[in-house]
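Every protein chain except one is present and positioned as in the full complex.
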Amino acid sequence: MADDQEVAVARAGEDADSARALLERLHDPARVLALSDGVFAILITLLVLEIHVPELTQGHSLNQALREVRPSLVAFVISFILAGMYWVGHRDLFALIRRTDRGLVWLNVLYLLPLCLLPFAAGLLGRYDQEPVALRIYGLLLVVIAVMRVVMWLYATNRPHLLWQRLDERQRRAGLAVNVVPGLVYLLAFLVAVVAPGVSLLIYAGVPVLYFLSITVLRGSRKRDQEFADFT
Amino acid sequence: MADDQEVAVARAGEDADSARALLERLHDPARVLALSDGVFAILITLLVLEIHVPELTQGHSLNQALREVRPSLVAFVISFILAGMYWVGHRDLFALIRRTDRGLVWLNVLYLLPLCLLPFAAGLLGRYDQEPVALRIYGLLLVVIAVMRVVMWLYATNRPHLLWQRLDERQRRAGLAVNVVPGLVYLLAFLVAVVAPGVSLLIYAGVPVLYFLSITVLRGSRKRDQEFADFT
Amino acid sequence: MADDQEVAVARAGEDADSARALLERLHDPARVLALSDGVFAILITLLVLEIHVPELTQGHSLNQALREVRPSLVAFVISFILAGMYWVGHRDLFALIRRTDRGLVWLNVLYLLPLCLLPFAAGLLGRYDQEPVALRIYGLLLVVIAVMRVVMWLYATNRPHLLWQRLDERQRRAGLAVNVVPGLVYLLAFLVAVVAPGVSLLIYAGVPVLYFLSITVLRGSRKRDQEFADFT
Partner (left out) sequence: MADDQEVAVARAGEDADSARALLERLHDPARVLALSDGVFAILITLLVLEIHVPELTQGHSLNQALREVRPSLVAFVISFILAGMYWVGHRDLFALIRRTDRGLVWLNVLYLLPLCLLPFAAGLLGRYDQEPVALRIYGLLLVVIAVMRVVMWLYATNRPHLLWQRLDERQRRAGLAVNVVPGLVYLLAFLVAVVAPGVSLLIYAGVPVLYFLSITVLRGSRKRDQEFADFT
């Protein structure tokens, strides 16, 4: 009878072990990252489909041909760099994350949704780069993406059991700022598009430049606070 | 001679080991997941190609432009969320699966087949969102996908040697219901499309909402039965 | 001085170790599989782009709409199943392979080349399913793919240091047959296309059926010779 009990205890232990193992598999971020990296890779590669082969007539110069595809090319480069920034940010966030729960899995899917609309918005911007409406749709999309990033950041950093390591309040606020600030800038570009389309386009093109400047400066000044210096 | 025998035994053991190792490699789900995640990632990104850049004329307002792409956008969002649900379900199923055999590998490929037609059906729905035929083709596809999900669920859970852990009858039935119910709902939407196209579209758009509600409710009520509460 | 020698020996050992580690990394099949799975995933998803949204006029029935896209759909399904067979074959081959060398890496890239033309050939077949020329181009592509598969099989199985386990002559011949036979069948379909386009199309559609039958039969008859029974 003691044996029976031992077997039962052992079995319960086994069940608990296998239940825990199942939970670990269900919470493993591996496939979330596989899907996300796949989406980012396709996204930046699909952007090229919006650059149409121009009509070349004999005597056409290289400059003329390039001038024709210039708006598409500008929209391509801006969108590519933005997607690159989003991917780097996603990689930084998930470097903090040890487990995913159902909420985070779905937030990630819902974050990919507006991201997947980027080729459409880039195509629109490439074709109507002077039109306020195209600039506003582009800005609107970037604002929605920024909102989703903030939601993911708050959701994940609020749940220490999902993280490798609990973040302190200062780190959370710094990470939040990194996500909120570009959202506000894009909101400005959206609002300004009607009265000054040129300024709006300049903002979209300028954010990456500011981004590169800021990470260079940040890196110089706060070497030690690596966690959120790297979440930029 | 004893040595010879020992060597022979050792070699037979080695052969058995290497045969077993080969079987493990042949049954490793890794590449099945790589292919599937790739397909899901491309699928949700390709959906955007069905949203065409609208013609913008000067004086066109943001609302007008958005109204023009609205049907495409609705088809995009519905299809995106559906694909997200399928991916989450695939991830949950394969969290139970330890090994794949040839049958499961092929069932997975045959499951991806109707899934890959989703961008076509979404394009059709985006262009003819009032036409019963478009709504029926969309519904037909969702029914076929649901059937394939049920077949995969039955195939895998009927073969305990493919699983990390045997499921009991109650868990299998719960998982089955989770796959059969949406299939029946889509069948209803398919049948109703001729007489009431609006209702049909409403069902396609409503299922994700019901899904999110149900997983929230399920989570609250059956915390402990994590295995199938999580297969939703 | 003895110490110096020891240090020198240790360093030489370290160098040899790190050189060996570098070789292992250079020969790791991981990225070859990542690229190949990516290509297969995109391939089968891109095939859908060749199915164009049909024009629907009011009063159009479901049957009429489906009849319109039928040739595209047939080309899609045939090509999808073929790509699935190629992927399963690729997975089986690489289950035998432990290391890749430069030759195998490049053979794999050159195998992916004709494979990537499949959406083009499928689009051609979907649009001109009665035209001998379209059927011949489709067949020609399948023959080229079959040739590349044979070359890869011979290259890899001829180099035991690339394999987990050396294959005996009988296994190599069986694996060769599995790759040569479909090639010959497609060659027949290519040759027959001019005089009997219908027969040619039937062959393309019939091979997957024969394939599924044959793996079922093979599995029943030679359970033990798992290695090449599984390379089908």
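For clarity, chains are labelled A, B and C in written order, and residue numbers in each chain start from 1.
Basically, contacts are C-beta pairs under 8 Å (C-beta built on N, C-alpha and C of every residue); 3 or more make two chains touch, one makes a residue touch a chain.
All values derive from a computational prediction rather than experimental measurement.
**Q** Pick out which of C:A34, C:A177 or C:L210 touches the chain that's been left out of the picture.
**A** Counting the whole complex, the residue in contact with the absent chain is C:A34.
**Q** In terms of residues, what is the contact footprint of the unshown chain on chain A?
**A** 33-34, 37-38, 40-42, 44-49, 51, 53-54, 56, 58, 60-62, 65-66, 76-77, 80-81, 84, 87-88, 91-92, 95-96, 164-165, 212, 215, 219, 226-227, 230
**Q** To test your reading of the contact rule: which positions on chain C touch the chain that is missing from view?
**A** Counting only chain C, the missing chain is touched by 18-19, 21-23, 25-26, 28, 31, 34-35, 37-39, 41-43, 46, 49, 102, 105-106, 109-110, 112-113, 116-120, 123-124, 127-128, 131-134, 136-137.
Definition applied: only the chains that are shown with their structure count from here on.
**Q** How many degrees of rotation bring the Cα atoms of chain A onto the matching Cα atoms of chain C, given to the nearest 5?
**A** Result for this pair is 180 degrees.
**Q** Indicate whether more than half of the residue numbers at the chain B-chain C interface occur in both copies; give same if so and different if not.
**A** different
**Q** Go ahead and note the Å separation of the Cα centroids belonging to chain B and chain C.
**A** Here the centre of chain C sits 24 Å away from the centre of chain B.
**Q** Name the residues of chain B that each touch 2 or more other chains.
**A** Residues 34, 37-38, 41-42, 46, 49 of chain B touch two or more partner chains.
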